[in-house]
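Presented below is the structure to which this report refers.
Removed from the display is one protein chain of the complex; every other protein chain stays in position.
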Amino acid sequence: MRRRATKHSFDSERLTPNTFAYILMLPAAIVMFGVVIYPFFYNVVLSFSNMSLRHFRDWHIIGFKQYAEVFSGKIFYSVFLKTVIWTAVNVFFHVTIGVLLALILNRKLFGKAAIRTLLILPWAIPQVIVALTWRSMFNYEYGAINLFIAQYLNMAPIEWLGKPLEAFSACIITNIWLGFPFMMTIALGGLQSIPQELYEAAEIDGASGWQKFWTVTAPLLKPVMIPAITLGIIWTFNNVNIIWLVSNGGEPSDQTHILVSYVYKAAFNLYRYGYAAALSMVIFLVLLTFSLVFLKRTRASEAAY
Amino acid sequence: MECWNAISKGLSRGIMKYRDFKFILSSFHYSTFPVLLSLGMLLGGCAKSTLEDPHQIVIWHQMRPDERVVLKAVLDKYMAENPGIKVTALYKETEELRSGFQIAAIGGAGPDIVYGPSDQVGPFQVMQIILPLDTLFSKEYLSKFDRKALVYSQGHLYQIADKIGNHLMLVYNKAIVHEPPKTMDELISMGKEFTYPPNNYGLVWNYTEPYFFIPFLTGCGGWVMDSLGNPTLDTPAMVSALKFMKALRDKYRIIPKSCDYETADALFKEGKAAMIINGPWSFGDYKKAGLDFGVARIPFITETGLWPAPMVSPVGYSINASVPAWKIHEVVKLIRFFLSVQVETEFTKHFNTIPTRIEAYDDPAVRDNTIVRESEYQMEVGRPMPIVAELRAIWDAMRPSYQAVLGGTESPERAAKEMQRNAVEKIKEMNE
Partner (left out) sequence: MRLKVKGQKSRGVNLRAKVVSLVLYLLLVGFTIVVLYPIVNVFSISLRPSDRLLSTSLSIIPHDASFHAYEALFTQTPFLLWFWNSVLISATVTITGVVLASTAGYAFSRFNFYGKKSAMVGLLVTQMFPPTMLLLPMYIMLLKLHLINSYLGIIVIYTSTALPFCVWQMKGYYDTIPFSLEEAARIDGATRWVAFRRVVLPLAAPALVITALFSFMTAWAEYVVAAQVLQDTSLFTLPLGLKQFESSMSTQWGLYAAASLIISIPAVALFLILSKWLISGLTLGSVKG
């Protein structure tokens, strides 16, 4: 061991523990810093500017006007509400379906390895492809979903992409399909690290399956799921792909936008760069506040165990 | 305590896995990392913007896959004639071309030439990211073009087109329709004849998109904006056009309940729709699908005494404002090549496009082409697409209310008012 150590270019032994930690972190820190910091400040500057179609090359700083514009427009609040619904519904189903499937797959079942592998597929397929496929499946006349509804459920076909609520639901359904394997995998990992003895102990105490879930599984799964849920919320909140591709850029009537897709539209379709940058800053601050509060609260409850 | 159990269990699993991974890990040294990084650098190379490269001309275009084949052949010829010049043609989807070009232009980069329909000239001109062409091409040279090919904005020339078109027409399946309808009444009765459930329709088209609704708006005497660029959406013409659309679907029932581009396309290609309203870009596809089809003018509306007028827009070349002065002549040379009679007729031969060089009209390939003749006949009543940035806001304002009328949630009268209000607001936002 000792002889091998001298082969390395720096002798980590002579460093204080903290310096060693900084050196380990340095490469990652440089990459993150380099890529994130400049764009971030660029946006801060842009958000105080009047950059738009008419002031594309000759833009200048105009102060907080774009922020005022963001908050005075009615559209911000309705889009914000939709974003919250979008995030909440998606993450709720991701976690519920994910945990449910994980619980089933954690039992002894014939062929579960194969099924587990198949269930991970939506995660593996590029989002762009998924979105366009689902869009064609939501087609009114020929989409698989309407054909199914008409043939097997005996219901009238639904105009999925033509009406605001339906189109928004279509986006959500697509995204649920995409997102549950991640949560399922996390939950499975968590479940497998719960010692079997705990269940056996609970069984001897005469606990029912339901009670076992709430007294053993849930509390032990929670610390594993919380970080995943936090990330899931942030990713879903900022997921522009699905909304943009499934609803074809907010159709119908720009009624299916969430904040990020609205930012995209404002900047690249309506050339309102200053406004879009200000809106981005608002989104960023909303997510930041939320995450800090969420992490603090869940961490607090974690300590209580 | 339980947690320790969990950890030790996880640990034993980890060690088991380590055995499997030993071979990967043993061959992996952290010292290889810098080597790999520099390798990546070499592979990528440190490239400057292609605008600074005297030997390369980049063109962004929106040509369809089949057109790209001809484009490539044409460019290969150019490069053979001009050794030392490499022309890179890059396909960009409409929206992406716009957003990509804006972003590139902010950084003073991007392609040398952008090729596309004239409506993109409006915003590009306002943003000052394309060059005025008046001084780069002589008056004498420009006089060789059909006037519709020269796209002016704010008094300057910004685009020269090599084809005129993008106009909607009536396309019919000859196996079903022997003689195309001349009037809407004929179309409706014919439509009824060929519509039978569940999947056969008299007429299909992408009617959910406002661009495809324009012929009906103009057929009722309306238009999208006045000469100053102010929207004119809240008009009696708009209301009756909306009502007419609804009647086609709900009263005469000759079109599907809901129909986007892909639905219409699939129905027509499968022979389940007798007629489709579509543009010249689709003709090649239909030929490839083995359909025997004909094209005709969109039928006359007897009630108003008007021909439905589709929007007509030239498609052509503009130059990036960031092209350095020393390179301009090379770029101009390439554009002149694209605009030559030879190249234009080459495209006509393959895709029935309407050329812009006056000389080309005498070429037998153009003169004796029935589709080109029908196209010209349709365009006689067409209206040029306005070259202003505001058009974008108008489409965006029309779409929601128009789709709401089709969805049955709004009355045509209210929709017209809403469109107008929305358009005015969007234009104000855009011009802030």
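When the chains are written out, they are named A and B in that same order, and each has its own residue count from 1.
Everything below uses one rule, namely that a contact is a pair of C-beta atoms (placed from the backbone, for glycine too) under 8 Å apart; a residue touches a chain by one contact, two chains touch by 3 or more.
Bear in mind that the values here come from a model prediction, so they are computed numbers and not experimental data.
S.K.: May I ask which residue of B:Asp76, B:Glu179, B:Glu262 or B:Glu425 touches the chain that does not appear here?
M.R.: Candidates B:Asp76, B:Glu179, B:Glu262 or B:Glu425; residue touching the omitted chain: B:Glu262.
S.K.: Can you work out which residue in A:Ser169, A:Ser193 or A:Thr215 touches the chain that's missing from view?
M.R.: Considering the complete complex, A:Ser193 is the one touching the chain left out.
S.K.: Determine which one of B:Val70, B:Ile106 or B:Ile328 touches the chain that has been left out.
M.R.: Looking across B:Val70, B:Ile106 or B:Ile328, the contact with the absent chain belongs to B:Ile106.
S.K.: What does the interface between chain A and the hidden chain look like in terms of residue numbers?
M.R.: Interface residues of chain A facing the absent chain: 1-2, 4-5, 8, 10-13, 15, 17-18, 20-22, 24-25, 27-29, 31-32, 34-36, 38-40, 42-43, 97, 101, 104-105, 107, 109, 115-130, 133-134, 136-137, 139, 141-144, 147, 177, 185-186, 188-190, 192-194, 200, 203-204, 220, 223-228, 230-231, 234-235, 238, 240, 259-260, 263-264, 267, 273, 276-277, 280, 283-284, 287-288, 291-292, 295.
S.K.: Given the full complex, what residues of chain B touch the hidden partner chain?
M.R.: Missing-chain contacts on chain B: residues 1-4, 6-7, 10-11, 13-15, 17-18, 20-22, 25, 30, 33, 36-37, 40-41, 43-50, 58, 62, 64-66, 88, 90-91, 93-94, 96, 100, 103-104, 106-109, 111, 199, 261-263, 265-267, 269-270, 272, 279, 281-282, 284-285, 288-290.
In this section, only the chains that are shown with their structure count from here on.
S.K.: For a test of understanding, state which residues of chain B touch chain A in their complex under the given definition.
M.R.: For this pair, the touching residues of chain B are 2, 5-6, 9-10, 31, 95, 98-99, 102, 106, 123, 126-129, 199, 208, 256-260, 262-263, 266, 389, 392-393, 396, 399-401, 403-404, 406-407, 409, 426, 429-432.
S.K.: Sort out for me which residues of chain A touch chain B in the complex.
M.R.: So the residues of chain A touching chain B come out as 9, 50, 52-54, 56-57, 136, 139-142, 159, 161-163, 193-195, 197-198, 220, 249, 251-255, 267-272, 275.
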